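My questions will all concern the structure given below.
Then we have chain A:
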Amino acid sequence: MTESFAPGVRVQDLTVVYRTPVGELPALAGVGLTLAPGTITGIVGESGSGKSTLALSLLNAVQPPGRISGGSVEIDGLGDVVRLTGDDLRRARGRQVGYVFQAAQNSLNPLKTVGKQLLDLGRSHDVADLPALLREARALLGRMGLDGGRVLDSYQHELSGGMRQRVGIMLALVLNAHLVVLDEPTTALDMITQATILRIVKEVHRERGLTTLIVTHDIGVAAEVTDSLAVMYGGRVVEHGPTMDVLGSPRHPYTRGLIRAIPRLSGDIGEATALPGRPPTLGTIPAEGCVFRERCPLRMAVCDTVDPAPAAYGERTVACHAVGRPVNLAVRKEYV
Partner candidate 1 sequence: GVGGSADSGVYTTIDGAKQIDATAPINPFNPQGNTFLGYDAMTLAWPKNDPVDPNRFYPGIAASWTVTPDQGEVVIHLQPKARWSDGKPVTSEDVRTSIGLAYTQGGTAYAVDPKAAGSAADVRVVDARTVKVTQGASKSNLFLRNVLSTVVVPAHVFGHLLPADFWTTLKAARGTGPAAEKAKAQITGLAEKVISFAPAKDVSAGPFTLERVNPGEALLVRNKHFYANQNIAPDRVKVLNYTGNQQIWNYLISGSLDSAPFTAVPTGVLKRIRETEGNEVVKGFSPVAVSLAFGQTRKPYDNVHVRRALAYLIDRSQVTKVASPEAGTPAKTTTGIHAKSAQAWLGNGIGELDQYQVDPAKAAKELEAAGMTRKGGKWAMPDGTPWKVEIHVPASFSDWVAAAKAITSQLNDHGIDATVLTAADYTLYLDELAAGKYDVGFWLMALGPSPYNIYQRIYGSANGWQLLAGQLTHVPPGTQGNWMGGPEIIDGINPGALTSRLNAANPDEQRRIVGTLAKLTNQQLPVIQLYDYVNTQFVSTSRYTGWPPADSDVLRLPAGVWMQLGMIKEKAGS
Partner candidate 2 sequence: MNTVIRRLTGHLARGIAMIWVVTTISFVIIRNIPGDPVRGQYEKLIEQGMGPDQAERATAALYGFLPTGSLWDQYTGYLNGLIHGDLGQSLSTPGTGVATLIGSAAKWTVLPVLGGTLLSFLLGVTLGVYAAIKRSGKLGDALAISGSLLHGVPQYVIGLLVTAIFTTLWPILPAGGPVDISFEPGFNAAYIVSLVQHATLPVLTYALASYGGWILAMKSSVATVLGDDFILAAELRGLKRSVLFRYIARNAILPLFTILALSLGMLFGGAIFIETIFNYPGLGLLLVNSIGARDYALMGGTFLVITVAIVVANIAADLLYAVIDPRVRTGGAA
């Protein structure tokens, strides 16, 4: 009873709080995000902006001391994941939603061979035909350019970083999940390996007809593979739209600043500038008003008091008071 379609995902008004010594603080504040079926969506943002928290929420797997305190995550064929509990939730994980972990380097049990862990996975999801599962795994690994038989017989420490990451992807897909979440799939890999993994992600996505979510802090990575891109800052999605559009003509001042801060191989060095100030942490996110205002070149009075609501501009969603005002619509020339 596996779905053979790419599910759509609708995240609405999602709020996640972490319990800290000074009380519960929101890591996600009313996040809304839609993943169109069959697309690759990227989430970018700086460290601590809530990317992983959002990714985990898709599996209702926010770890204590955090909890989802409001909102919903509707996944086609599963319903509202936030409401799922117990065995239903467990079965959804792995079977309907595959997750490739942030630190895939260490996402395998060091004491068991990959094959044994694959069998554990199969048994946990009541797969009747385990030999078939092994065959499928070998095929997937082979598809990603690995010797399936050898990899299944290996322990984690016998595999290189890139190989581990591919094993992670295999484990996320082997039960035929059609929604795949990849959290920082290439962090800690070097350039060449990263390029290989990204290529594999794209190919597998296409071949299997998946809905894919990639979380990364590297805009380059997102730009390389995604169809649509969401930019997060301080627990909010500040801009979301087709990747080419968001990168080509960023509207939110943060997105703009971020792109300008990326060191690039070509172009004028002098054009690049760092954003002033520093990214917020859980404790320094302002309680009211726009979270970005401290670093914003377009700061206005209203920003201090009112948190801008995301507004749709065509295919784009932007949460900024300054966007939509004619004066500020002008996009910097060099990026057009």
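Per the selection procedure, all candidates are chains of the complex that A comes from, given by their letters.
As a working rule, a residue touches a chain if its C-beta (ideal position, glycine included) is under 8 Å from a C-beta of that chain, and two chains touch if they have at least 3 such contacts; residues count from 1.
From a predicted model like this one, the values you see are computed outputs, not experimental measurements.
Taking any copy into account, the candidate from 1 or 2 that touches chain A in the complex is 2. Across the complex, chain A meets candidate 2 through its residues 56, 59, 61, 63-65, 90-95, 99, 101-112, 117, 120-121, 123-125, 155-158, 168, 171-172.
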